[in-house]
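These notes are about the structure you will find just below.
In this view, the complex is presented without one of its protein chains, the others remaining in place.
In order of appearance the chains are A, B and C, and numbering begins at 1 in each one.
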Amino acid sequence: MRSPYTPSLTVVDKIISENDVNDIKTFQLAFKDQDAAKAFKYTPGQFSEISLLGVGECPIGIASSPMDEDYIQFTVKKVGVLTTSLHNCVEGDVVGVRGPYGNGFPTDIMEGRDVVIVGGGFAFTTLRSLTKYILHEANRKRFGNLTVVYGARNPGELLYKYDLEAWGERDDLNLVVTVDKGDDSWTGKEGFVPAILKETSPSSENAVMVVCGPPAMIRFTIPVIEELKFQPENTYISLEMRMKCGIGKCGRCNIGSKYVCKDGPVFSFDELQVLPKEY
Amino acid sequence: MSEPRDQIREHARRLLDEGKVEVIIGYEKGSVPLQSTPCFVRDADNVERLIWDSTCGPNLAKYLFDREGKTGIVAKACDARSIVVGIVENQIEREDVVVIGVPCEGVIDLKKIDAVLDGKEILEASMDNDKVSVKGDGFEQILSKKEFLCDSCISCRHRNPPVYDILAGDELEETKESDEFEEISKLEAKSPEERWNHFSKELGKCIRCYACRNVCPLCYCKECFVDETMPSWCGKTTDLSDTMTYHIIRALHIAGRCVDCGACSRACPEDIDLRALTKKVEKIVRELYDYEPGLSLEELPVLGIFEQDDPQEFIK
Amino acid sequence: MGVKGKESTIVDPKIAASTPVSSRIGAVLVVGGGVGGVQAALDLAESGFKVYIVDSTSSIGGVMAQLDKTFPTNDCSMCILSPKLVECGRHLNIEILTCSEIEGITGKAGDFKVTVKQRPKYIDVEKCTGCSECAKYCPVDAIDVFNEGLSERAAVYVKYPQAVPLAYMIDRDVCIGCGLCESMCLADAIHYDDQEGERELNVGAIILAPGLEEFDASIKSEYGYGKFRNVITSIEFERILSASGPFRGRVQRPSDGEIPRRIAFIQCVGSRDTTCGNSYCSSVCCMYATKEAVIAKEHQKDVEPTIFYIDMRSYGKDFDKYIERAKEEYGVRFIRCRVSSVSEDPETKNLRIRYENEEGKIVEEEFDLVVLSVGFESSEGIRELAYRLDIELDEYGFCKTPIFHPLETSKPGIFVCGAFSSPKDIPETVMQASGAAACAEGLLSPSRGTLIKSKEYPGERTIRGQPPRIGVFVCHCGINIGGVVDVPNVVEYARTLPHVVYSEANLYTCSSDTQKLIKEKIEEYDLNRVIVASCTPRTHEPLFQETIRESGLNRYLFEMANIRDQCSWVHMHEPEAATEKARDLVRMAVAKASKLEPLERLSLSVIPRGLVVGGGLAGMTSALALAEQGFQVYLVEKEKELGGFLRHIHYLLDGSETKKHLEDLIEKVQSNKMIEIFLEAKIEEISGYVGNFKTAIAIGEDREKREVEHGVVLVATGGEEYHPDQHLYGKDPRVLTQLELEERLSSKKFSGEPQNVVMIQCIGSRDDTHPYCSRMCCSEAVKNALKLKEVNPKSEVFILYRDIRTYGIAEKYYLKAREEGVTFIRYNDTNEPRVVEQTSDEGGKVLAITVFDPTLGEEILIEADFVVLSAGVVPPKANESLAKMLKVPLNEDGFFLEAHVKLRPVDFSTEGVFVCGMAHAPKSIEESISQARAAASRASTILARDAIEAEGVTADVNDRRCNGCGLCVLVCAYNAIEIDEEKKVAVVNTALCKGCGACTATCRPAAIDLRGFTNEQLVSVINSF
Partner (left out) sequence: MILRSSSNRSVVLKMKEKTIEKKDLSGFIDSLLEEYQVFAPTIAEGIPRFDRISSSTQVSLDSPKLERSPKEVFFPQCETLFTYQLIDGKMTMEEPPALESERVLLFVRPCDVKALTLMDSVFTSWEPKDTNYLDKREKTIIVGRACSRPWSTCFCTSLGVDPFGKEGMDLVFEDIGDKYVVEALTERGGKIIDGSSLFKDAEKKDLENLKEVSKKATEAIRSELDVKEIEKKLKAIYDDSFWGKVSEKCVGCGVCSYLCPVCHCFDVQDEGTELKGKRVRIWDACQYPIFTLHASGHNPRTSSRERIRQRMMHKFSYFIENFGELACVGCGRCIKGCPGNMDIREVLTGIMATEAD
């Protein structure tokens, strides 16, 4: 009997510091056990429970794409007990992983349609997974136009600068990167995500919108989404909630009758409309 | 003079009518015989819900912490002392509270009554001055109230609220019949091993429900040490080491502050002898500093101040 | 952080005559490394002068290092002294010359050349690491002088374990030259061929702090010292009590090692004794004997101490309370008598004491141990020193000082402090030391900052976000650690620990070549945390912090594992377990180090001006002392004129007048351009903190507002005469206070008929409402009695007293008064004199005083023309509001409570605020002046800087957890925390925070963390254990 609570062990392969103040790092993990690696099949938008034995575990969205076969990546901001300990890890340290959990983004629904990805700040991690997934040569044709609007507070806070650079050179996506406030070296856009989204004005015709970001951003983006005429059933958001077990048992991440870990974290706007606003 | 209960109602009505307070916190009859339940009266028409008798156990001072607006509160002596501690510790604004003090002859410990009923359930009960009559399926018994008071009430030395705005009922004569620390002295006389066994047995029962902490007016920390995770001071399991850590540290945190209201003991669903810890700590503070908390608004918290001649036997 | 050179405008004319201002040397020589010398040196060095300390012994510390506890707080003497010694030892601008003596002197004030002779130590102080290996192998057992001969030590020795400098020396008198130590010393520090050396020091001023010697008790042969083994001196007993003493704090008697139950203390051995030439009082013996009695009782419950005394001279601040406690709580028996003889029972070695009790009966009592409370006296060495420096001594061999210049010797530029000028206790010595430093600073202020070194550091490397890269340096400490702990094993082990990227062993990690090596390794391995596993952070942490700072690392990225004092030393016989423990300790240090963060030290600019509150003697003296040093001063006086209490004092014990001195002083203050005087002024508000105070003052009748900014505050609010309501005072014009009597005597209103005068002591002192002794009333009464006798020798003067407290040299005048026929009658506090008006035999109305004379055993009646009440000193009411504004405490009696009664007698725990004069406690003119100068000296250590650096280890409040209960505010000794009433959370002023951690420990919800010792760091240490 293998308990669903027992993690598989992975080794930290690589640590990438993502921002200037260095409180966000991407951890690239490789499973120690090949069977576990094979069993770990995920879709963009899913998450895993990351463990440090002796410290605890917490759920973290998967930042790599399912197409990245040799490793999985998690981008972690230093906020709590576990994330702080994780930040103290060095390459070669052992980290437990169980999952993947959650529903992930509805890539099946997106197929054959335009995709608009809107992300702000640290919440871009699973959107990056989705973007990478769609952009993969094996997948790209299955989707229509891809628009990515991504904003951060300042240039230093932008995640995945290496990806953004590579994506910027491609012509099969419309990448719009913005910062709230630029600095001397910043030549890109300045402005808040909702405004930039409005300016970008992607078509809602046969399109699916995915949005992730801090509550304030979401609040101001919703009117823009409505203005752009994206239907609630075609607009998806990935929610943050305090989770523990990740598998719908421990009872703390519910919003109404839904468990964010099991039934989410991705919800369409029309699903959310019937749920209490307790998040 | 009318009954304290009627006086409480009268004062409550007046305070609400005159707009002196927004709410009166008092007791009303509970849903279970011999239990009262906290009651929040905002409308003068509802003051008849308020009661005062020996079932009024919960320490209502708890509800003053973190409350905004003018509040009237029915406070027996120990509740009033908790309020004093709250004021002294900057948690309660004196001017926001109207204390309706009630001299108190002690409250009933239901667990003690249950113990003598041997499994029979009380379905109805009534009380007069010193008797409690209980009725159930096929039995009726009249009990002497005095024998079923809470332990903290038996050793109580402050039956009159030290601070109040209005006094409902007549001041009572203070008694000093028994030795307040008798039980503690007995425990102290035991060998370390016996004491260890006592505490292991008692604290081993803990289910970490935190009822003791949450009913205690003085446990008002925004984040309790047991809940803290950076660092984690205390394991969350029911292993003896964890439950002991929890209870001992809690006792230390209320050292010099605990007024021995007994609310924690009454709240404990596992009947743990919590006062063995809190009363011992109280005794130590008394012996070292000759200090009793909650008696004066002027006195600073004893463990919050340092004086040159403070005893420091612990540093040798 | 540099030190400013300040322009001086006013210079004492006496000094001005010495050396031109421009060529004064910015260095000071301090002779004597006791607590006085150390304090003076620290003050001077901190305010911008180079300091040399010359001590004749092998290390500094003096007598205080030998004491066990100190009265009246029972603080451990070594514990409070040692930090100062360490600070001295590592101060960049203090050079300590041990085993040295002054050979000769040339030059004059401002520019002396002093020749110092250095005896060989046979050990290179620079190389010696204090590891103690040499002493372990030395085959010689010599008498341990530090332990007063009660134990033995090797020929190669260090005075005591905390000695500064912690370097051994060889006692060549007993050394047999076997060479064992040389072969044992891995530091290569032993040089048998060491020669006597000579140094010439060029200094601008000299401070003498050589202290005094204890009286040789064998001279008083009737007490049997030297004959009976169980008769010991108080200083020997002090060593017996000490935990580091010969018996490790166990009270036992020398003859058989048994615990003595009955212990007798005989007071005034070598004091107040004309038979041995020492007619002065040694001032401290009553207190130290009581303290020894109390401590003995604390150490051994069944000890029954008895103190035989003449007068209980517990005149100091809070001393009487101590005596009361000794009686009440400890059951110490006090017997007032002079012991006539001590004899020994040859069998039991017990001692029989013969004495005459109060009823005049001869009593004989047996004791197990007799302690002789020996006094102080001048020594041959001190006389020699005085001779070489050409300074005058008084009749007792103490340094001669004018009353109004108690810190000045007869030679300009040479100052004195401590017991050398007269017997005194530690706080008086410390005050005088700071005061003497102020004198030197005043003289040399133009040269301030010219000879000091300061350090330049490279810019700090930023390590934010980098994973920890820890380097571990494990010290062999010769074979101190290496001989027990398997150091290579620990080094290997350290390498396996998380984040450790480098690890190595050093023979002596503290040696200067290792410092270089550490810096290289930091560079080579890109280390961002450094751990040294060696001795103790107490002595060595600053050194290593310094080293990593020189490599551009924040000093707080250093961590120490104590594998010597707490490991190899205590487990020397279990090498395996010790190695295991060393591994544990290193692992714990690594756990903490990996969580260390750089901390910032707040730099606070300093406004180089002072505010002096009170324009009396102390206030004016301190204002002038600051002005002499070139600092601007605001002097606030509540009255319309300057002068304070001194205006009511007209003459002194020796009969000299005071008026001239006072006028001179006022004139000097008024004419000093650096001093701005506010008369009839009231302080309305004081805000800010050290270096940056802002004070609102209302001046004059029309309360004109003035706001001043200043860096320090000196509190000199003085004292007032108690206004009696007893003994017909105020009802009968013939009942006067001493001040009123003095007024009359000086205005010659008393020159008529011979008068009968009765003086009653302790009016408003040592009673229920004023439990303290007012200290000066006994001298005041003696002074006025002598004056009365002088004005009219036929006058009869009676002084009714409880204890005559003419301590120190004043004892001389007490004797003189007795000789002149002044009658002293003792009364009990239970049997106070009564004063009534009655009709005399002649039919006139006279004052009748009845008093019970315990010696006669009967009540006596005195008819008097005048009754003079020796009214005590009370604190001014306004102290309370001032204390609140300054956030400094008052004691129970209403006087200001200093930071530490022993070693910080003019400081407050609130930085930048100082106290002097009678605001602190009742005291004499000399004491007020000394303390006033001390306050100026302490203040100048702040004012002399451009900026002060606040501690980096400070408290940090987590708003989310804080519930605003305010307990932290109450426990903060530095007033660094306030509650933000709006947010209901505590706010720490990091400028004031000293990082003591009291708030952290008090905070229930653990909302306060101490940076550098965060809960997270400490828990990780514990968890890794």
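Methods note: a contact is a pair of C-beta atoms (placed from the backbone, for glycine too) under 8 Å apart; a residue touches a chain by one contact, two chains touch by 3 or more.
Owing to the predicted nature of the structure, the values given are computational and were not obtained by experimental measurement.
A.B. asks: Any idea which chains on screen the missing one touches?
C.D. replies: Per the touch rule above, the missing chain touches A, B, C.
A.B. asks: Taking the entire complex into account, which one of A:V21, A:V90, A:A166 or A:C250 touches the absent chain?
C.D. replies: In the complete complex, the chain left out is touched by residue A:C250.
A.B. asks: Tell me which residue among A:Y5, A:Y71 or A:F220 touches the hidden chain in the full complex.
C.D. replies: A:Y5
A.B. asks: Among B:D96, B:D227 or B:E299, exactly one should touch the missing chain; which is it?
C.D. replies: Counting the whole complex, the residue in contact with the absent chain is B:D227.
A.B. asks: In the full complex, which of B:S144, B:S185 or B:N214 touches the chain missing from this view?
C.D. replies: That would be B:N214, which touches the missing chain.
A.B. asks: Tell me, which residues in chain B touch the chain that this view leaves out?
C.D. replies: 30-32, 35-40, 58, 62-63, 114-115, 117-121, 123, 201, 205, 207-211, 213-215, 223, 227, 235-239, 263, 266-267, 269-271
A.B. asks: When the complex is taken as a whole, what residues of chain C touch the one chain not shown?
C.D. replies: 960, 1023-1024
A.B. asks: In the whole complex, what residues of chain A lie against the chain that is missing from view?
C.D. replies: Answer for chain A: residues 1-7, 9, 51-58, 79-81, 83, 94, 240-242, 244-245, 247-254, 256-257, 262, 276, 278-279 touch the chain left out.
Note that in this section only the chains that are shown with their structure count from here on.
A.B. asks: When A-C is set beside A-B, which has more C-beta pairs in contact?
C.D. replies: A-C
A.B. asks: Report, in whole Å, the distance between the mean C-alpha point of chain B and the mean C-alpha point of chain C.
C.D. replies: Inter-chain centre distance comes to 50 Å.
A.B. asks: Just the number, please: Cα centre separation of chain A and chain C in whole Å.
C.D. replies: Distance between chain centres, rounded to whole Å: 66 Å.
A.B. asks: Rounded to a whole Å, what is the gap between the Cα centroids of chain A and chain B?
C.D. replies: Between these chains, centre-to-centre, one finds 50 Å.
A.B. asks: Would you please write down the residue numbers of chain A that are in contact with two or more other chains?
C.D. replies: none
A.B. asks: Among the residues of chain B, which ones contact at least 2 other chains?
C.D. replies: 230, 232
A.B. asks: Along chain A, where are the residues that touch chain B in the complex?
C.D. replies: 80-81, 84
A.B. asks: Okay, in this complex, where on chain C does chain B touch?
C.D. replies: 73, 960-967, 970-971, 973, 979, 984, 1002, 1004-1007, 1015-1016, 1018-1020
A.B. asks: With touch defined as at the start, can you tell me which chain B residues reach chain C in the complex?
C.D. replies: 89-91, 220-225, 228, 230-233, 253, 300-301, 303-306, 308
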